[in-house]
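And now, chain A:
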Amino acid sequence: MNMATIIALLAVVLIVFFAVRYIVKSKKSGAKCIGCPESGSCCKK
Partner candidate 1 sequence: MTLLEAEPEKTYTIKEIQTDDEDMNAFLFRLGCYSGEPITVISKKKDSCVVVIKDARYNLDSLLSGAIIV
Partner candidate 2 sequence: MRIAFAGNPNSGKTTMYNALTGMSEKVGNWAGVTVGRKESPLKEEYSHGQEVIAVDLPGAYSMSPFTPEEGITSEYVRERHPDAIINIVDATNLSRSLFFTTQLLELGVPVVVALNKSDINEKENTVIDVAALEQKLGCPVIKTVSTEKTNSGLKELVDKAISLNGKGQVAPYVQADIDLHDKNQVDAEDRKRFSFVNDIVSQVETRQTLSSKSNAEDRLDSILLNKVSGILIFAAVMWLVFTISQAWLGPLVADWLVGYIEGFQEWVTEKMADSPAILTTIVADGIIGGVGAVVGFLPLVMVMYFLIALLEDCGYMARVSAVMDPIFKRVGLSGKSVIPVIIGTGCGIPAIMACRTIRDERERRATAMLSTFIPCGAKVPVIALFAGAFFAGAGWVSTVSYFLGLVLIFLGALLVKVVTGYKYRKSFFIMELPKYKIPSIKRAFFSMLERAKAYIIKAATIILVCNLVVQLMQSYDWSFRAVEEGMEHTSILASIASPFALLLIPLGFGAWQLAAAAITGFIAKENVVGTLAVVYGLTNFIDVDELAMVGGANEISVAMGLTTVSALAYLFFNLYTPPCFAAIGAMNSEMQSKGWLWCAIGLQLCTGYTVAFLVYQIGTLITEGHLGQGFVPGLIAIAVMACVVFMISRRIRADFDRQYALHGGKIPA
């Protein structure tokens, strides 16, 4: 295992962790479309 591998592995894990966390969070708060500024208010009256 060289340095580059460790960094890359770490980066992948971190990126995926944050991405999934973001998705789960916004799904829980009712967003239909991740990242969309309008989705918080759409689909509800």
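Keep in mind how these were chosen: all candidates are chains of the complex that A comes from, given by their letters.
Methods note: a residue touches a chain if its C-beta (ideal position, glycine included) is under 8 Å from a C-beta of that chain, and two chains touch if they have at least 3 such contacts; residues count from 1.
The structure displayed is predicted, hence computed values, not measured ones.
Visitor: Using the touch rule from the top, find which candidate among 1 or 2 meets chain A in this complex.
Guide: Result: candidate 2 touches chain A.
Visitor: Spell out the part of chain A that touches candidate 2 in their complex, as residue ranges.
Guide: So the residues of chain A touching candidate 2 come out as 2, 4-5, 8-9, 11-12, 15-16, 19-20, 22-23, 32-39, 41-45.
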